[in-house]
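Left out: one protein chain. Kept in place: all the others.
Presenting chain A:
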Amino acid sequence: MRFGLNRIDRVGVVVALIAAYGLVAPFALFRANRIVQGEGRSLLSALPPSLGVILLAFSVIAIVMALLRLPLFVKLLTSLVMLAMLAFAIGSAAGFLTPEGNNYARVSPGSGFWLLGAAFALLATDCLARLRPPPWGRIAILTATVAAITFVLTSGLWDGLSIIKEYFSRADTFWLEAGRHVTLALGSLAVAAVVGIPLGILCHRVEPVRSAILNLLNIVQTIPSIALFGILIGPLSWVATNVPGAADLGIRGVGMAPAFVALFLYSLLPMVANTVGGLAGVPAEANDAARGVGMTDRQRLAQVELPLAFPVILTGIRIVLVQNIGLATIAALIGGGGFGVFVFQGLGQTAMDLVLLGAVPTVTMAFAAAVILDAIVELVAPANAGRKEATA
């Protein structure tokens, strides 16, 4: 068997480089208290000696395996084993580095941990992408991943880590803000769908309206979020003081209302544009046939145009949902709540762990939303396969 360049996997090279660098970078950060600068600890000094050596040895083997063209299942298994080991190792690093009985000291993952994690997560995603699991398979994998993370979190394995300590000191507000974050992201999406889809239909049917509305929404999209909040404070304060009952509904110049309105405004363009695009993509013959068999305009819309445009509209919903989960972080700036609260508090206190307490759940949610909606988009597509071929 020749060991030539053609046996080297290209993604494997990237994985190997990142992982190799991760091995020499600090594995964990130790801080005497939560806001001082941390000092890095290498892989071998952050872990109990035997565990450190085992992790090092496994990492080297895994890097070599990543480089070779092995069956995808083998590589996937390797990367999953490595991710599990890393999850375990960082938990025990916390216990190992924290002096007995010290409540101020903080241990957090160092760049080495993140790089190793990123490298093997990349390997795992690459294998999964190449294995092309069907939509349901992807949702199952996502569910399994969430279950694994939940297990690690509830097992107490990571309780010594600084981010978890931050969580424990804020457990109540964490779930409150989580609820607000979801309300902001999903609520504004729902309203944007209810308004945007009919608006898209209108744009499709009435040509002169189309460019006017799309241009206006394009302009809204380019307003920076902070500026949009500022613009909204005036009108919403006015509504709060002048419309009876508005204030009782929580409408104020600051708080959740302007954040909600801003997210809604940002969501409109993708919703309207995708509805218009989806309707425009309906094959002319299908519309012609619908007229020919005697459908009224409304029947044609409900029975032919919307079903055929649905995958594209769903893609718009996916864009909006992922975008909103990220953007909802900004709501904290004007007292709208959400995970952004932790991010901005953390930035203010230069407490990175607090920033992560806000950022990590946000990124996780956005990622999960993308996986789920991509799967749904694919699930509804087969009925339209003929149309895809026709327009391709």
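Rule of thumb we're sticking to: contacts are C-beta pairs under 8 Å (C-beta built on N, C-alpha and C of every residue); 3 or more make two chains touch, one makes a residue touch a chain; residues count from 1.
Heads up, the rule we're going with is that contacts and distances are computed from a predicted model.
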**Prompt:** Under which of the names "Osmoprotectant transport system ATP-binding protein", "Formate dehydrogenase gamma subunit", "Helix-turn-helix domain-containing protein" or "Ring-1,2-phenylacetyl-CoA epoxidase subunit PaaC" is the non-displayed chain listed in UniProt?
**Reply:** "Osmoprotectant transport system ATP-binding protein"
**Message:** Among A:95, A:230, A:255 or A:283, which one touches the chain that has been omitted from the display?
**Reply:** A:283
**Item:** Listed residues A:25, A:295 or A:363, member touching the removed chain
**Value:** A:295
**Prompt:** Where the complex has a chain not shown, which of A:230, A:255, A:307 or A:326 is the residue touching it?
**Reply:** A:307
**Absent-chain interface as seen on chain A, which is shown** = 283, 285-286, 288-296, 299, 304, 307-308, 383-387, 389-390
